[in-house]
Every structure is written in C-alpha cells, then in structure tokens.
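A protein chain is absent from this complex, but the other protein chains hold their places.
A, B and C are the chain letters, set down in written order, and residue numbers restart from 1 in every chain.
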Amino acid sequence: MTRANDEVLELYRLMSFSRIFDRVIGGHDGHWHGLEGEEAAAVGAYFGLRATDVLAPHYRGSPLASYIKGADLRRLIAGMMGKPTGYNKGKHRNDVCGPWDFRLIGLYSGSLGPPLSYAAGAALSMKLDGRDNVAVAVFGDGTSSRGDVHEAMNTSSVLKLPIVFVCQNNQIAISTPTQTGVGGEIYRRAEGFGMTGRAVDGNDVLAVRGAMDEAIAAARAGKGPSLIELRTFRVAGHFYSDTEDYRDRETVDAWRRKDPIAQFSRYLLENDICTSQELVEIDSRLEAEISEAFQAALADPPPDGRDIDVEAVYAK
Amino acid sequence: MTRANDEVLELYRLMSFSRIFDRVIGGHDGHWHGLEGEEAAAVGAYFGLRATDVLAPHYRGSPLASYIKGADLRRLIAGMMGKPTGYNKGKHRNDVCGPWDFRLIGLYSGSLGPPLSYAAGAALSMKLDGRDNVAVAVFGDGTSSRGDVHEAMNTSSVLKLPIVFVCQNNQIAISTPTQTGVGGEIYRRAEGFGMTGRAVDGNDVLAVRGAMDEAIAAARAGKGPSLIELRTFRVAGHFYSDTEDYRDRETVDAWRRKDPIAQFSRYLLENDICTSQELVEIDSRLEAEISEAFQAALADPPPDGRDIDVEAVYAK
Amino acid sequence: MRMTFAEACVAALAGEMRNDPNVFVMGEDVGAFGGPLKSTAGLFEEFGPRRVIDMPMAESAIVGLAVGAALDGKKPVVDLMFLEFLPLIMQQLVDAGAMHYYSGGVAKAPLVIRAKFGVGPFHGHAYDFHSWATHVPGVKVVAPANPTDAKGLLTAAVRDPNPVLFIEHMGLYHSMREEVEEGAFETPIGSAAIARAGDDVTLITYGAMVRRAKTFAEKLDADGVSAEVLDLRTLAPLDRETIVASVSKTGRAVILSEAIEPGGGHNTVAALIGSTCFSALKGPVQIVCPPPVPVPFHRALEKAYIPDDEAIRSALLGTGLSLRRRPAAQ
Partner (left out) sequence: MRMTFAEACVAALAGEMRNDPNVFVMGEDVGAFGGPLKSTAGLFEEFGPRRVIDMPMAESAIVGLAVGAALDGKKPVVDLMFLEFLPLIMQQLVDAGAMHYYSGGVAKAPLVIRAKFGVGPFHGHAYDFHSWATHVPGVKVVAPANPTDAKGLLTAAVRDPNPVLFIEHMGLYHSMREEVEEGAFETPIGSAAIARAGDDVTLITYGAMVRRAKTFAEKLDADGVSAEVLDLRTLAPLDRETIVASVSKTGRAVILSEAIEPGGGHNTVAALIGSTCFSALKGPVQIVCPPPVPVPFHRALEKAYIPDDEAIRSALLGTGLSLRRRPAAQ
C-alpha cells in the first residue's frame, strides 16, 4: 500500500512533535514519562482515527494521543500542570488522562489495565448502535501481565467487538525487563482468545500504520477484535530524571542507533518524499508551536483552594 | 504406559465414589453441585498427589478432591453440613473449601479464580525451599474468563514454578456455554505464556492420568508450569435441583452416552482387569461407606450460637 | 399490582428499557437463565439478546464494559450477582466515580450495579460489603427495603447520571408481596424515609433490617416506648437532614446494620449524629451489627451473626431508655 505524501509527512511531523515535546516537558518536570525511541509505535497506533472513534492510549504518550485526536496543545499542557484552563480543570492530570472531549479514555486512577475494558465498553456501545466506529486500546508490556488484559480480550472476542488491542512493547516496565515480567510472546496470546495477533516492528512507523489500518478496517467491517504487538524499546528513562542504574547502557545505545525518527527521515530523503530543508522547517515550526503553547500554559493562573469544587463530584 | 491393576481399579473406585456421593448429597441438598459426567476429569486430575503436594481443586468436585487427598469422609460431610465436627467447625462450607489439613486450597469466599494464585504461591514456597513438590490448580471453563487465570499463569511462567494448571472444561458455566463465554481454545492460551498446553479427552480417565503424570513430573523436575485442558461435559445440572430449561436435552443425552464410568467399566472388563462382579462389589462397599459416613455426619450435633467464636478470627 | 421485591426490580428495568433505548442489561446468566435468583426474569424474552447481554465470568470486565458504554452515552445495568463480588470490581468503581470530577465535568458514567446480599433463604453469598462503596467518591449507594422502593429507586438509579450501586437483600427477594404502583415512578436517591413515626428513640437501618426494626418497634409499644424507624434507603450520600431531624426529636438512636462494625457505614451515621445532634442526645448512640468475623455458614451461626431482637433490646437499654415491660397479658 502506498500512502499519500502528506500523510507520510504528517507521520514524521507527529514523531518529531513527540521528541520535542518530551524535551520541553521533561525539562520542566522530572517525573515526565518520555517516549524517546517509541515514537513510531505511538504515532503509528494513534494516527488516523475518526473523531467519533474512541482511543484509550497507553499512559506513556497519552498527551501525544490527545494531540493527534484533536486536543488543543495549550489546554493539554495546562492540564498537565493542573491549571484550571486545562481539560481537567486542575483536578486531574492530563499527562496520563486525555480529555473525553475528544473521546480519549485515560487513567482515572493510578492503576494501569482497567481502561482496556472501558474501551471495550465503548466498542460495545458502537456495536449496539450499528455504527462503524472502532475503539483502540493500547497497553505496555508491563501492563500485559494484568488480568485486565485477559478479561478485556476474552470478552471482546466473544462479543465480537470493534476494538483493536495494541501492545506497545518497549521491553521494560520501570526496571523489569520483559524476560522476567512477561511469559511467552504477547501477540500469540491473541490466538488463545480466538482473535488474530501479530507482531510488528514498532520502530517502523509505516509498518505500524499498515498493521493498524488492516486491524481497524476489519473491526469496522464487523470482523471483531485483534491484537497487534509493537516491538520497540524504551530509550527514555522510566521518567525523565531516572538515573537508570538498573540497566546497562549498551543495550540502550544499541537501540538509540535504531532511532525511529532518524530512520524515517532517511526513508523520506532516500525516496525523495521531501528535502532535508523541509524536515528542518517542520521541526522548527514544531519548536515554535510547542514552546508557545508551553509558555502560554505556564502563564495560565493556578487554581485556588475554591477550585476544589466539592459539588462537582456528582454529575447533575 | 501401563498402570498397575490396583491403580486402575482405584481410579474406577474413585469415579464410582463420586457418582454415589452425588446421589446421596444431592438427595439431601438441592444446592449441591454435582459432578455427573465429569468424574474421569476430576479423578484423573486429583489422583496420585503426595501428601506434601498442594491441591487447589475446582469447586465442583472439591469434596472428591479432599477425599482423594486423605480427608475423613465423615468429617468432610459434617463440614459440608456446617457441623462443628467438620473440618471448618461449622464456620464455612467444606463443599467448596477442602481442609488445609490435607493441603487443599479451597474457596475462602464465593469468588472463583483467586485460588489459582494461592496455589502458585504454595508452588513458589516449594521452589524457594528446593522441594520437589508440586501444586495442582484446577478451574472451570467459566472461570477461565477471569483475569486471575491470566495473572497466575503468567506469573508462574516467569518464575518457573512447579505448578500444573488444569481446566476442567465441561462446556458450560451455569447457563453460559463455552461458545458465548470463552473466546478461543483454552489450552492454546498456554503458549502465549510460554508454557506447554494440551487438550485431553476428559472422559477418558487414563488419558487424563497420562497427561497429569507428565505435567507433574516436569514440574517436579524444575521444568516449570503447564496447562492441561480436560474436555468433558456437565451432564449434571448446575446444581442438583436445577431445572435446566436454558439448554436442550439432546446434547446432554448425547454426552450421557459417553459416560466416563460406563466407558471405563467396559475397558476394565474388556481387558480382563476385573470381573463385573468385582465392580459390583466395589460399588456396594462405596454405598455402605458413603451412607455410613453421611448418617454419622447427619447425627453429629449442630453448632450453637456460641460456636461463632469471634476470637477465632485472628490467629494467635 | 402485587409484586415481590425481585419482580419490582424487573418491572423498573422493563419500564426504563421501554422508555429509553440506551438502557440495557448485562451480566452472567441474565439472559435465557433469567438472572441469578430470577433477578432479570422475562427481560430476555421481551428485549432479546441485544439488550439483555449474557457475559463471560469476568466481573472486572463486565463492570469495565459498562463504564465504557456509559461514557459513550448508554445506561447499562449490570447484574453483579452478589455483593460478595464487590472486591473484584472496586477499581472500576473508583474509576467510574472519579470520571466526572477528574474530567473537569465532561465525562459521565451513568451505570447501575445490582448486587444481592444478606442472610436469607438463599444460603451463602451473604456478605454486606456496601460500606466500601460509600467510601468511593462519586458513587451512590442505594438499598431499598420493600418492593415499592425497589422499583422507585431502581428507576431513579437508571436515570441518575452517576454510577449507582444498588443492593438487594436476598431475605426480601421473593418473600413479601406488596401493592406496587403501575408505570414509572422515582423514589428520589438521597432521601431517607420515616418507616414508622415515634418519639422516644430512632431505629436507623436499611434493607431487610427495616422490617425487623418495624416489627420490633411495634412490640416496644408494650414497653411504653414509642420508636421511630428510619429507613435510610440511600447509603451514600446520606440524607443527613432526615437523620438529624429524627434524632434531634427523639434524642436517642440505635443503628442496625448487617455489616461488621469496624469500618462499616453505620459508623458514618453514628458519627454524624454524635457531631450534629450532641445537645439533643439523651443517651449514647448505639450500633447493633454482626461481630467482625466472616459470615459463618451453619444456620445456627448465621443466626448468631445477624443481630437479633435481644441485641436490639440491649442496645435500647444502652441508649439509656428504660423498658417497662408490662405483664405477660400484653
């Protein structure tokens, strides 16, 4: 399948966005969970959904998912800072919980895993209505060990829901490598639930898009759920200021050499899809866009105590 | 592999025990979860463990498991009636929770699933000590949908624990057939966790024993966990007085014709392992044994209010 | 029409399902089987498998799917079977309760979770774990005590834009039949009811204990004591006004609960009274509840577990009331 050049360039732009975003946010907040090395997987998984589709992204990369789904960058960053101008009005963290305004399902507590079922529930709703929407639910290799994954996959399979499960396998969970955290190959678990599963090079954004397109088309066509495992690597620390003394640098450096953005830039240039000058321009526009949004969010006023707004706990 | 005749006859005796036990208990308590049709699976799974091994049986067939593991029949039945002479002193139900005295892990609340991890924990303890014991953990096809199964299997796989998982697939959960409850084939889920899985004719007690022997030997030898799916059928109602208007009789009757006890009797006779007279004698001894234990348990005094023994909630 | 508690629940659901295409039912064995203890009897026949959905035995996912469908505009009603399974879905409850607040008011999760509990003719699965849910922000907890309230509160729960845990006492389930209004009506969530008016003491309770409290209160007349019975109906958020008004009037309170004492929701009621009605109180607030052990199995122990008349009587004495029992002729 060949893709229009503007789509291909948009994929580049979004990956580059993520890298720059990481740097800006990480410089401000050492707790930030960066996406370095995993941009192809995340962009490939989140790109191209309809506004009416539902997306439960992995927590790492959630703001990127929100941005791709249409959220305003300034409000998003304000939401990450807990400002009342953010989507969550300062009450929660937009870094791990994207706005439902754009049909994102994030973490509504610290626990990873349960959102997979919430996404499946949205898919059930679509199916009950006969809409040709899909839900995409993304989880990490660490999260794959949670029973939530099992229950969401089995239930989606028997109900034949329009949902695509994506495992963003960056081969580590905090300090625990997949070797000691994950028994077997994640994509093969799909078979046991009666759905197709496949593993894809998660550092090749076009390969990811290809697999996603097929899985999403199948889901829209009523063929039920499937699982895609994106094999990539967490080049970033678990969080931005992570000292990472639990792993050796060699492996990380080896994966740095497989950097998905550098790889994709080469592909774009070698295939004459754009010039290096154009890439530089994309990047500098992104720098400007992100730093402008960041500065604006930073300048937004913080909440005061009354913004705790106890009445807001119940919907009216 | 050929088995000694006394072992083969013991398998017959235990299956027949279960059938008679069902009738006696079911006649007394309409809530009783009978095992008719699944005796080969249950006996095959529970037979032959060492006293030091740990067994977390499926709730359906738990008293049989306790009996096989050495529990006294009268105390067991008393425990099913909630008598203070029972293993649980009337505080809990021995029908779904076998005595830890014999290293059985049962249900300590109504929730099916969690005991799989408890069994894995016992296996971890064995492994830490370097003992060549095993844990056997059995669950139904309905229970296979719980996240507990996923977490216990994955964790056992990465820790390489000496545990054998057994799915007693009787093709239904209350009224929900596997077709609408279970996505995919259960035994194939093992692969996705990096362990071997196999499906076995659960109505053939020797086939079940063969598979169990191999899996147990592998676990004792430090080769880690595996999964065996026993394919059988719940000829019994969900409970003894179940009207079963949610399923059609034909399928049930078809399976009745594959009755594991009748099948095994034929095998014993055809291979001249015993005479039909001997089988009749086994059965009548069982009738006597069970009704004697039942009558004795029935005659045991019930608890009085003081037996609630509030102080006993904490171990000293 | 005369209905049992269980029938009243089904009537509420049928009514809401006819009125609102977004309402649907999901759970284990809710379809052709008719639901655990016939909790959904007839719904499958009327509404079919699209709106009465049998689910695999995966409680976290069942409630999880309900949360997601609710976010997307549906009004799912989950039959959890038993309140004993609440531990399996606490995370989903916490998340659902947080969604409206944490989303800055954008997301809503209007689901209902039905859960059976209580010592009764159905032997087992009796745990009363509702108190945990009262401690989850954003979640409502409702506990009807009779068929009329069962219908009215379940209707209100389905229409409520928040997650509601609706607990159904198995001791009430099929036991009493009562005239219940035809057609849809709501019993407002958050409002307690005076089940019996009285002046000397308030017996505060919920679910099956309401009946016991009323029967007991009748007998108290013979002791020269006029007892008010307050049926909480909603356990979270509490109807503070009605509680405070009643105890301010009577000056004495006994709270009857089927949950164990430490950490139980009855303490929230007692603490509220203690802090708000201090000057009106003529004697200490008493709680009557089971001892802190797992629900025991044998009927004799079940009986010792659930507070009996004797326990209520001594709690009344504990409030400082004197019970002037009249001669046996009474």
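Quick note on the criterion: contacts are C-beta pairs under 8 Å (C-beta built on N, C-alpha and C of every residue); 3 or more make two chains touch, one makes a residue touch a chain.
Just so it is clear, the structure is predicted and the values come from calculations on it, not from any experiment.
Asks: In the full complex, which of C:Ser175, C:Ser248 or C:Thr268 touches the chain missing from this view?
Replies: Considering the complete complex, C:Thr268 is the one touching the chain left out.
Asks: With the missing chain put back, one of B:Phe17, B:Phe47, B:Tyr87 or B:Phe233 would touch it. Which one?
Replies: Looking across B:Phe17, B:Phe47, B:Tyr87 or B:Phe233, the contact with the absent chain belongs to B:Tyr87.
Asks: Of the listed residues C:Thr134, C:Thr155, C:Thr187 or C:Thr250, which contacts the missing chain in the full complex?
Replies: Answer from the full complex: C:Thr134 touches the omitted chain.
Asks: From the list B:Ala120, B:Cys167 or B:Ala190, which touches the chain that is not on show?
Replies: B:Ala120
Asks: What residues on chain B make contact with the chain left out of this view?
Replies: The list for chain B reads 54, 86-89, 91-92, 97, 99-101, 105, 108-109, 111, 114, 116-126, 128, 135, 147-148, 150-152, 154-155, 158-159, 312-316.
Asks: In the full complex, which residues of chain C touch the absent chain?
Replies: Against the left-out chain, chain C lists 86-88, 90-91, 93-94, 97-98, 101-102, 129, 131-138, 236-238, 259-268, 270-271, 273-276, 278, 281, 283-287, 292-294, 318.
Asks: For the chain that got dropped from the picture, name the residues of chain A it touches.
Replies: Per the touch rule, chain A residues meeting the hidden chain are 31, 81-83, 88, 90-93, 108-112, 142-143, 145-147, 173-176, 180-182, 245-246, 302-310, 312-313.
Here is the rule we use: only the chains that are shown with their structure count from here on.
Asks: Make each chain a node and each touching pair an edge, then name the shape: line, ring, star, complete, other.
Replies: Contact map by chain: complete.
Asks: Which interface, named by its two chains, has the most contact pairs?
Replies: Result: the chain pair A-C has the most contacts.
Asks: From the centre of chain C, which chain's CA centre is farthest?
Replies: A
Asks: Where the centres are mean C-alpha positions, what is the separation of chain A from chain B, in Å?
Replies: Averaging C-alpha atoms per chain gives centres 44 Å apart.
Asks: By the touch rule stated above, which residues of chain B touch at least two different other chains?
Replies: Within chain B, residues 145-147, 180-182 contact more than one other chain.
Asks: For chain C, which residues are shared contacts with two or more other chains?
Replies: 56, 58, 60-61 - these are the residues of chain C that touch more than one other chain.
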